[in-house]
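Below are the structure tokens for one structure; questions will follow.
What you see is the complex with one protein chain gone and the rest in place.
Let's look at subunit A:
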Amino acid sequence: MEAILKGRNLVKRYGKVTALDHCDFDLYPGEILAVIGDNGAGKSTLIKAVSGAVVPDAGDVWLEGKKIQFTSPIQAREHGIETVYQTLAMSPALSIADNMFMGRELRKPGFMGKYLRKLDRAAMEKFARDKLTELGLMTIQNINQAVETLSGGQRQGVAVARAAAFGSKVIILDEPTAALGVKESRKVLELIQDVKSRGIPIILISHNMPHVFEVADRIHVHRLGKRLCVIDPKDHSMSDAVAYMTGAKEPEQTAAA
């Protein structure tokens, strides 16, 4: 099977630090790929290199077999790659609907939209409400409430819903459950399964081994700036995974690549 998103020989240096050292990366259609690694292993840099937030010093990235070179996350977004950042990238004082459509607002048809550039608020609110309902985020009552009045889990939910609504090819989730409680994490994990069932592949970066082993189809173990191995969560235990990523244990061979 052809990888939908593929990276080869990616290199990124920050001064004397080599964050990515000839790293390879593969994401296949319809799967959830977890990326795990110790702090400073270069997970974030890898993800940023494939999503346009960082321009790699060397190496190539292919999307659906076509070579691409993003210089900003906006370009990646235009190609259907949506990222949910750990910081969520939302404007706290603006409403849920405003945030979901930030940077891609809908305008009213006809004179009002064309010449007075009036936003089609009703359409945006309806779309936002539909998306949140689809993903089971019914607890949010008012689509016009400011994001800052939402709980952590609800904010995460809105951010995931935004990515799911617009991400047509790949969705990247950076530590989606890190700041959440047990119940809220569960909601987000359900959300991830839900997005997967629509056939959109997901890259999940997480430190939470139970969560990773629960949802991931394959696990990319990152160590010292490169891909150490890719393991199947069904054949390996969590302690194996932790041992690989900390270097306590060497993988037998490149399994299940």
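Things worth noting here:
The rule is short, and it goes like this: a contact is a pair of C-beta atoms (placed from the backbone, for glycine too) under 8 Å apart; a residue touches a chain by one contact, two chains touch by 3 or more; residues count from 1.
The rule we apply is simple: contacts and distances are computed from a predicted model.
This figure omits one chain of the complex; the name its UniProt record holds, of "Cytochrome c oxidase subunit 3", "Tryptophan synthase beta chain", "Ribose transport system permease protein RbsC" or "Cell division topological specificity factor", is "Ribose transport system permease protein RbsC".
One of A:123, A:146, A:178 or A:224 touches the chain omitted from the figure, and that residue is A:146.
Contact with the undisplayed chain is limited, among A:3, A:94 or A:123, to A:94. Note on the undisplayed chain: of the listed residues A:25, A:70 or A:85, the one touching it is A:85.
Remark: the omitted chain is touched by one listed residue; of A:15, A:65, A:103 or A:199 this is A:103.
Residues touching the missing chain, restricted to subunit A, are 53, 73-74, 77, 83, 85, 87-94, 98-99, 102-105, 107, 116-119, 121, 139, 146, 148-149, 151-153, 181-184, 186-187, 209-210, 213-214, 233-234, 237-238 (touch as defined at the top).
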